[in-house]
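Worksheet: one structure, shown below.
One chain of protein is taken out of this complex; the other chains stay put.
First chain written, first letter: the chains are A and B, and each begins at residue 1.
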Amino acid sequence: MAGLVEMVSVCFGGVALAQTGYPAEMHRLTLDHYMVVSAVMFAIGLIGFLTRRNLIIMFLCTELMFQASGIALVALGRYHLDFTGQTFVIFVLTVAAAEAAMALALVVLLFRRRESLDAEEWSELNG
Amino acid sequence: MDSPILATTDLSSYLPIVLVVLMAVGFAMANIVLTMLLGPRRAGRTKGMTYEAGMNPVGTARKRFNVRFYLIAMVFLVFDVEIIFLYPWASTFANLAPGSDQSLVWLVRILFFLFTTVVAYLYGFRKGVFKFD
Partner (left out) sequence: MMERVTYLYPEIALFITTCIVMIVGLSRELKHRKLCAPISGLGLLAAGVLATGLVPGFHVATGAEVDPTAGQILLPNLVPYAKVLVAGVGILLLLLQAGTVDRVEEARIASGRAAFNPLRSNRAEYYAFFLFSLTGLMLCASADDLIWLFLALELTSLPTYIMVTMSTSRHSSQEAGVKYFFLGALGAAVFLYGFTLLYGATGSTNLNQIHHAIAAGGLSGLSLAGMLLALLGVCFKIAAVPMHFYTADVYQGAASSVSAFLAFVPKTAGFIAILLLASCAGWTHGAGDSLPDALRTVLWVIAALTMTVGNVLAIWQNSVKRILAYSSIAHSGYMLVGVVAGPGGGTFATSGIAAVLFYLLCYGVMNIGTFGVLACLEGRAGADGEPAEIESLDDLRGLCQRHPVLGWTMVICTLSLLGLPPLLGFFGKVPLFTSAISAGEIPLVVVLGLNSAIAAFYYLRIVGSCLLEKPETTTGIVRVTPFGSRPAGALASAAGVIVLAIFGNGFMAASEKAAAYDGGHVEKKEPRAAGVPETAPQALGPAKAEGH
């Protein structure tokens, strides 16, 4: 039994040692880290939306942009020390769910007609 | 070293978790090793089926689903999202001064909110979403 405890503590000790090698800033996340992550997510979503032609991927990209706002809102709510950010996130999630339902409905409808999800294939309306 | 996990010096409190993990891994490993050692090996058509002792798989997996599954998923979504809003309400409701008229207002509001779910349910019912035939 004692050996087991020793084994476990060696495991955790190993983690701790690895952590001490890090510069102090690395395990102190600031608001900036969250904002950068959310900005990057937003940018990835935007670029993906503009470059990809598969409707499901395009929809996922808009979701990514929504969730980027979500991350930023939670982080900013923590920063400002109020619950507004988190409240906002709940509503954002709700709207995202409604949009997901609609997106899937539209995509299913179109897939039944065309057997394809390529946005380029629908070009009846041009001119 | 801010992390409370890393700051813990007495690691014995984690012992039960480690034991459970070891037991789970050990059980899985033991089963694999035991079947390798003891189990008979026979290949055959029945043996190679997807569900050896279950239903016979029919058709391809890429079949279209009945649209009804989709409707059920939507109804689920309505109730699912509804729940998110009940949690914050429930956790703050107790903090309101009991007996004040404010708490009645809050109760009426959440009841109105739940009423919208009832409408969604009624709508789904009349649309025939809950008819399984």
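Note that in this section a contact is a pair of C-beta atoms (placed from the backbone, for glycine too) under 8 Å apart; a residue touches a chain by one contact, two chains touch by 3 or more.
This one's a predicted model, so the numbers in the text were calculated from it and none came from an experiment.
In the entire assembly, the chain absent from the figure touches the shown chains A, B. Taking the complete complex into account, residues 35, 38, 42, 45-46, 49, 55, 58-59, 62, 65-66, 68-69, 72-73, 76, 79-82, 84-85, 87-88, 91-92, 95, 98-99, 102-103, 106-107, 109-110, 113, 119, 122-127 of chain A touch the chain not shown.
Residues of chain B in contact with the chain left out of this view: 102, 105, 116, 119, 122-123, 126-128.
One rule holds for everything that comes next: only the chains that are shown with their structure count from here on.
Those residues of chain B lying in contact with chain A across their complex are 1-3, 6, 11-12, 14-15, 18, 67, 70, 74, 77, 80-81, 84-85, 88. Put simply, chain A touches chain B in their complex at residues 4-5, 8-9, 12, 15-16, 19-20, 27-28, 87, 90, 93-94, 97-98, 100-101, 104-105, 108.
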